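Could you have a look at this structure, given as structure tokens, before my questions?
In this view, the complex is presented without one of its protein chains, the others remaining in place.
Each chain carries a letter (A and B) given by its place in the written order, and its residues are counted from 1.
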Amino acid sequence: MAITLRLAWRNLWRNPRRTWFTASAIAFITVLLIFIITLQMGAFDMMLDTSLRVFTGQMQIQREGYLDKPQMRVTVARAQNLAGSLRRATGLPGIAVRANGFALAASGTRSYGVPVVGVEPAHESAVSTIPRLIRQGRYLANDTAQELVVGAVLARNLKIKVGDELTLLGAGMDGSVAATVLPVVGLFESGSPELDRHLVEMPLQTFQEVFSMGQEAHALVISGPSLERMAATQVLVRQHMPQDPALVLLDWEKLLPGVKQVMQADIIEHWFLYIVLILVVTFSILNTFLMSVLERTREFGIMLALGATPLGIGRLVLLESTLLTLLGLAIGIVLGGGIALYFNYYGFTFKGMQELYSQFGFAGVITPKITFVNVMTGPAVIFAFTVAAALYPAWRIRRLRIVEAMHAVH
Amino acid sequence: MSLLFWGTATAAPPEDAAAIVKRAIDYWRDVSSYSVIDMTIHRPDWERTMTIRIWTRGQKESLVRVVAPPKDAGNATLLLDNDMWSFTPKINRVIKIPSSMMNQSWMGSDFSNNDLAKADDLIEQYTHKLLRTGTHDGRKVYVIDSTPKETAPVVWGHEVIAIRDDWLILEHAFYDQQNVLVKKLVTSDIRPMGGKLVAARERMQKLDKPGEWTEVVTREVRFNIPIAAGTFTLSNLRNPRE
Partner (left out) sequence: MNRLPLLIRMAWRNLWRHPPRTLLILFAFVLGVWSIVVLAAYGRGALEQQIERSIDNLTAHVQIHATGYRDDPVIDHRLPPPGPALRTALAQADVTAWAARVRVPAVVASERESAGIVLVGIEPARERGLSFIAEAVHAGRYLDADDDPGLLLGRKLAERLETGLGRRVVVMSQDANNQIADRGFRVVGIFDGSPEAMETGYVFIGRATAQQMLKLGDSVSELAVLASSRDRLDGLVMRLRAASPESDVQPWTTLEPLLVLAEELSGTILTIWYLIVFTAMSFGLVNTLLMAVFERIREFGLFQALGMPPRLILGMVLAESVILLALALTVGNLLAGATLLSLKGGIDLSAFAEGLEMFGFSPIIYPMITAADFVTANVLVFVLGVVACLYPAWRAARYAPVQAITRI
């Protein structure tokens, strides 16, 4: 084996230019695939992360049934205590309690029915970007502050500004009238048109008082340290969550159905491109492989005459192709990985992208996501294709006849 | 006034369904009325009762004011034709209910804002047909099918109303447009109050939620009383005079 290997390696360098050319073709496609795949996965993560960070969180604990039919009475009891013990038990800082209500928001001239959310100002910023996306004024001060923040578009539609009072009129959990007039201390621009147009946030305990909710709330919003560690976070939370069958832990796929499908469709669309590219390169390479066999017909004839089996020669040729592919892949992985690392450090963006993304509240700078799978999937597929291509020349050798081969005029 | 109605009632052919419905509505609302009711909202896991005072004049003016429990006392609703205003003492504000909120529940009950605002719809927006007659406590009962007119702002397919020949509404059933019964108002406890017979208990029940209902018990009622000028105004809504 060692001898065959050395032989194959030496054969490769009988035509260094051709070898380098072929290896560069493989390296090129490898670099490209590594770069695009890590970039695409990075883009998904960025979009997902950004969308989850705005408001939804990576996961939520709710009472069973609340997701399907969000009725006010379907609550999580003593939610703040539960959140506190979960924070201590899991060590996760990103756990925040929310209570959701619906109210008629009325300014002097306008009124709209809007969702009102009670939040813990101290913890909300760990699960939502809204506290940091205050365009005017400031965020809510503490759990009992008598104040509101509202979406910038809603404020514009209501014709109110920071400092103005907003009247909220709805129904409390016990069916009593929930009404309050609170000053608006801040306007947020989350980048999500839906939230900016509708949402009103108020401190949790103020909310519980206005909506007669006692100590209850509707959701514990949880965001782990990063998207990569989401699965681990989920396990951690599940371990420490009270063993109450009425409480469910819902991940983002349940909270935001549809997002996953968009990603899958995008991945499939991209793989169509990748496969086309790989095929183009594979056929170019197949040419090299084939020629290196054809021009050595005499040589193979002599080898056969000296007692080598067609199978052995075929194996040698296959080994040569494999070595060549591996050489290209190695160069490609090093270069591609390097480029991905570079952009991983500095971020990737181009003109127009930032404008487009910022409309959806995204940063517009993508960080390629470097994982073993993301880096190696491309090379693995290329390897499979090129080795499959190399089978053809190797197979041709089996048809060689000693005499004909030796007489072959090259 | 009520004497006049009795008089016309005997003169008109009783099989005129529209007239029967109009009589029943007129009997219920009278020229004007003042009543005190207990409204109980029942859910599987909780129940609450509110005491409410109601003034009405004709079919287009009503004022509703909560007197108990203390938490909700003072909350009031003014209805003028289709428009609706709400007053909440907690915030000392009058808010006009926009059209987008008209389908929301009124005070957490099984009545929507629309149910309150559309008291007169039954006369103007429906065509009525006498289905059959029956008896109740020895009195004749007209069972009338009321179908909303094409452009009526009513979502129901049709409603079936049982009206006794003394113009008391015994039952009011709401069917969807595929003839499935959705909710039903049943009255009971018929006794003289405020000078005439009144069904003192009404229960609104949604058929698909047996554990949820709203019941209204009339504690006190007076009909055809003089109502102070300015009762049905925004300033009275905010600053009650009585």
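Keep in mind that, in the parts below, a residue touches a chain if its C-beta (ideal position, glycine included) is under 8 Å from a C-beta of that chain, and two chains touch if they have at least 3 such contacts.
As the structure is a computational prediction, the values presented were derived from the model and not from experiment.
Visitor: Of the residues B:G134, B:P153, B:G195 or B:G211, I need the one that contacts the missing chain.
Guide: That would be B:P153, which touches the missing chain.
Visitor: Return the single residue from A:A89, A:A265, A:L311 or A:L341 that touches the missing chain.
Guide: A:A265
Visitor: Which listed residue, B:T49, B:S99 or B:S188, touches the chain dropped from view?
Guide: Considering all chains, including the one not shown, the answer is B:S99.
Visitor: Among A:L279, A:V373 or A:A388, which one is in touch with the chain left out?
Guide: Touches the omitted chain: A:L279.
Visitor: In the full complex, which residues of chain A touch the absent chain?
Guide: Given the touch definition above, chain A has residues 17-18, 21-22, 24-25, 28-29, 32, 113, 156-157, 257-265, 268, 273, 276-277, 279-281, 283-288, 290-291, 294-295, 350-353, 355-356, 359 touching the missing chain.
Visitor: Residue-wise, where is chain B in contact with the chain that is not depicted?
Guide: Touch set of chain B with respect to the missing chain: 82-84, 98-100, 102-103, 117, 148-157, 176-178, 182.
Going forward, only the chains that are shown with their structure count from here on.
Visitor: Touching residues of chain A toward chain B in the complex: what are they?
Guide: Residues 73, 104, 106, 111-113, 167, 169, 171-172, 174-177, 179-181, 212.
Visitor: Sort out for me which residues of chain B touch chain A in the complex.
Guide: 41, 43, 45-46, 48, 69, 71-72, 75, 86, 88, 90-91, 93, 95-98, 100-101, 104-105, 107-109
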